[in-house]
Structure formats: C-alpha cells, structure tokens
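A selection of the complex's chains, in situ.
Here the chain labels run A and B in written order, and each chain numbers its own residues starting at 1.
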Amino acid sequence: GYGRFGIIHVEGAANETTITSRFRLQIDATAESDSGIVFGARARIQQDNDGSSNGALLGSDAASASGTFRNDRLEGGINGVRFFARSGGLEVGVGNIFGAIDSMPGMYPTELGLTGLSYDYIINGAGAYSATYDSDGNGAAGFNGVEVMYAMGDLSAHMSYSELDLVAGNGNLEGDRLEAHVAYAFSGWTVALGLADSDIVTDTEVALTVAGSVGIADLTFGYANNGTQGDAFAINAGFDVGAATRVNVVVLDQENYADTVYGVGVNHDLGGGTSVRGGIQNNNAGNTVADLGVRFNF
Amino acid sequence: GYGRFGIIHVEGAANETTITSRFRLQIDATAESDSGIVFGARARIQQDNDGSSNGALLGSDAASASGTFRNDRLEGGINGVRFFARSGGLEVGVGNIFGAIDSMPGMYPTELGLTGLSYDYIINGAGAYSATYDSDGNGAAGFNGVEVMYAMGDLSAHMSYSELDLVAGNGNLEGDRLEAHVAYAFSGWTVALGLADSDIVTDTEVALTVAGSVGIADLTFGYANNGTQGDAFAINAGFDVGAATRVNVVVLDQENYADTVYGVGVNHDLGGGTSVRGGIQNNNAGNTVADLGVRFNF
C-alpha cells in the first residue's frame, strides 16, 4: 500500500486550500493449485481525508475541499473484493472487477500531481463512465461483475460484464454494462481499442488509445465517445527531467466540459519508495486545482 | 483466512442464480507468559457478497439471492473478538464465544458444497438455536459470553454462558443461555452430549452426536431437541472417492421443517490449499439450493 499527504487547492470550493491525505493498505491474498492455477483476492483498507466514515460525517468540515464529506467514500473498512483465477495468460475475475475500458492500456497515462487532481484529463471520466475497481466503497463484495482477460505475446484482450443497480434496494437490476478491449503492441507503440454497450446513456461507447515514445517524450493519444456527453480527445506527454524527476503534461477536450483541460504534474523520486509530487490543472468546470505533498510506498 | 467464489442457485428466490463470494481474513494474535499460559484473541475481517456494509445496502441488488441484503451481515470491518487464556487442557474464553452446543464434536460433520448451502442439515440450526461465534456482525466485542473448555485424554467438556439482549438498546438483558457439553472418544468413536438452559423457547435443549467410521465411510448421527421446534434427527456420511475427492451425503428430519432435508456435497482438492466444491440440497422450506465454485486458503 501507500500513504500520501500534502496540501490541495481547489478554486471556488468551500475550503479552497486544505490538507489532503490518503492511507491505502492493500491486501493481495493468493494460493496456487498443483496444476499452476493461481486463485486470489484483492481488497483494500483505504482512508481519504474527505471520506465519510460508515455513513457518518466524522471529519472536521474544513478537511474536505467541498466542506462536506463524500458519501461515496465509506472509509474505515475493506472495500469490495476482487476474486480471480489465473492460469498462463488467462484470468477470470469476479466481484469488484477492473472493467475492460477502465483498464485498457493508455487509459491512465499518468495520475497528475499528488492526488491525481480532478482526473478530468482521463478520457472515460476516470471510471465515471465505465466499470471501475472501487477502492472507497467498503461495501459488500456485491459488485458482481465478471471479466475475462487474455494475453498472448503482443496481443491482449479483456471482456467485462457488470450489472447496474440504478435503484438500490428494489431487489432487481435495471441494466448492465458489457465492455471489451483489445490491445496490440508493435515497434514500441501500443494501440488499444475499447467498445462498450451500456444502459447508461452517459457511458463511454468507444475508446481508442495510442501510446509510444518519440525522443525523450512518452506520448499517449486518446479518443473516447462518451455517449450523450460527446467526444473527448486527449494528449499526454511524459518525460524525465534529470535522473529522479518526471514531468507530465496533459490536455483534454471534451464536448460538454466548460473548458479544455490543461495540466502539469511533477514527480520527484526521493528513493526508498518515497517521492515529492505536485501538479496544477484546470478542471472540467474551468476552475484551477493544485496540490503538493509526499507519498511513500510500504 | 480463505477466499471463495462461484455460483449459487436458490429455488424461488428473487434472484434464483447469482454469483456468491466470501473473503475471510482471520487474525489470531497470541502471547505466552513465562509459566506457559497462552493469551490470545481471534478476530475476522470478512466480506460476503450479500452482506450490507455499515448498515448501507451498497451491493448490486442481484448480488444477493434474496434481492436485498442481509442486515445481520455488516461487512467491511472486524467482527466481535473472542479473547482467551489457555493453559494445558484448560481454556477460558470471553467475548464472541464459540458456545458449548455449537462447538460440540459432531455438530458440523460437514459444510456442504462451496458455501455450506442452507445449513439446514445441522441439528442446532447451525447456531441459530445456540450461542455461536459470529463472523459477520462486525460489532463491538460486546457479545459478552464466557466459556470454559477442558480436555483430558479422551474426555472433553465445555461450559458456556451468554447473555441475551432480546430488546436492543433498552439498557438491560432479557435473559441468558447456559450451555454445556461433554464428549468422550473410545475405539474410534466419539460420543458427545450437550445440554442447554435458555430463555429462548426455540433454542436447543438437548443435543447428542455419535461419530465414527465404518469401512470407508465416516458416519455422524445426531439428535437434538430444539425446544418448541421439536426434535431433529440427522445422519451424515462422508467418504473419499479417489485420492483428492471427498463426497458427503446428509439427511436431516426436523419436526417443523417442510420436508426432510437431503443433500450431497463434493470437495475436490486441487493442492496448495485450493479446491473445487459444489453441492445440492433441499432446504427446510423444501426448495432446492445448489452451488459450485472454488475456494483457496491463504
């Protein structure tokens, strides 16, 4: 897992400048059968400074940029569990799945600054428009998605199916998401195409990423058709500045965002799994978000 | 701990066929004094696919066979803790105790299939009519039971006392359960007799089990007087089929059940703590329950 803490500034928020922190303890438990099938589970115990605890708003008001706590973040216990069985290049996942669109190559070329800032530079809304592994909702393992992943040499494919519970507690599911991607790597470039069929009209329908290196820059181009939200185009450029410092520049344009999203992030490695990170970005509403702090892996 | 996942079918349920999963992380913490007394605590972090999280119904509706979530399963944190002090054959337990009836030899001759199915083949209602260690309710360690266990050679005895809080939050306890069992092993057979005095009229009053082997079959006979629910008689037969496969057959007849309960379970060992498990059974309402999946210990 890791810990991180620092300062975050969100323009126009109730608390424009606050402390931000996260503690993530990752539990990866596996067992291997005699024939080499690996069975496993991944769960996280995570806590952000702005999450509610067990439905109660326990933190100090100013601890959250918004002045209130995010009730989608139920901190304090374990999140939904992802179970899997893996053999060779084939993996079947169940529960709190990764999702085929959200985990396609090139989807997250970087997480800007210390916290990822607003993530608006990610073409699928950083999981808002797709199935995604949920670290926060420490719910039951009841996100009953299923996915199959396959990798053979330079080719990889991933198909996921997840149920949508749009009206909670009424005893039935109101829809589903079927997602798939294929990715191919050649001559130092990786191309990935994702397709999705979802009962949510704002979901990503098509996603395409192309990633490779030109000189010192690692470039990722992305396109997504995000349903009724329109098209998104993004470019990410990452390059090393000196031996321990990496800079990322992001640009994204999505039809229903107030402005084109721009951002810069810096990650300076201190060794031993520790780093100083910071970034600045304008979010989809046109407001500036900036952060700075340290992160340590354990 | 262990993880397990697979498919479960419950005839007549809101969601007849769903994915089932469980993640159990067991924490056994102990310390030993210079004179050899072992002090310890057992707690579990457990998550089932159909439990509620912190009182909120977070999972997808179809994740639960019933279409709604079990509010007796509060997933995401640690359950009630059992504390103990052990010296030689004597053990004193406090908190979330095992209970003398629920932990008597022969009470759980098998857990059928992947999930134990409906557990209706257990003569004390699988803990429904007795004190039992609760893995799900991640409550405070406020299940203030006390128990004393003693073993000497072929003889073992267990006495437990637990308070009953029938009206929660009114500041007092409305009753209690006193349970005891003695067990004796001789010539390959184990006989156990349990007696209980409880303020709940549907609780088990008498339980008797006899377990031993005849040829390749491991047999367990059980009888319980379950108070106003009448008498229960059960037979369990377990036998190995080949080197890695074990089959269990169960029959139970209880006066107030709709039908006699029948069931078959298969456990195929894959090595390394992994196994494929499945079973089929009719439950106490006469409906068929079946499951199939994998389990891995870690």
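The rule is short, and it goes like this: a residue touches a chain if its C-beta (ideal position, glycine included) is under 8 Å from a C-beta of that chain, and two chains touch if they have at least 3 such contacts.
Everything numeric here is computed off the predicted structure, so don't read it as measured data.
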{"item": "Homomeric assembly size (copies in this file), of which only 2 appear in place", "value": "3"}
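Everything that follows uses one rule, which is that only the chains that are shown with their structure count from here on.
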{"item": "Copy-to-copy rotation for chain A and chain B - C-alpha atoms, rounded to a multiple of 5°", "value": "120"}
{"item": "Centre distance in Å when chain A and chain B are each reduced to the mean of their C-alpha atoms", "value": "39"}
{"item": "Interface residues, chain A side, partner chain B - complex", "value": "27, 29-35, 37, 39-41, 43, 54-55, 74, 76-81, 83, 85, 94-95, 137-144, 146, 163-165, 168-173"}
{"item": "In the complex with chain A, residue positions of chain B that touch it", "value": "1, 3, 5, 14-15, 18-19, 21-23, 25, 45, 47-64, 67-69, 73, 75-77, 138, 270-274, 294, 296-298"}
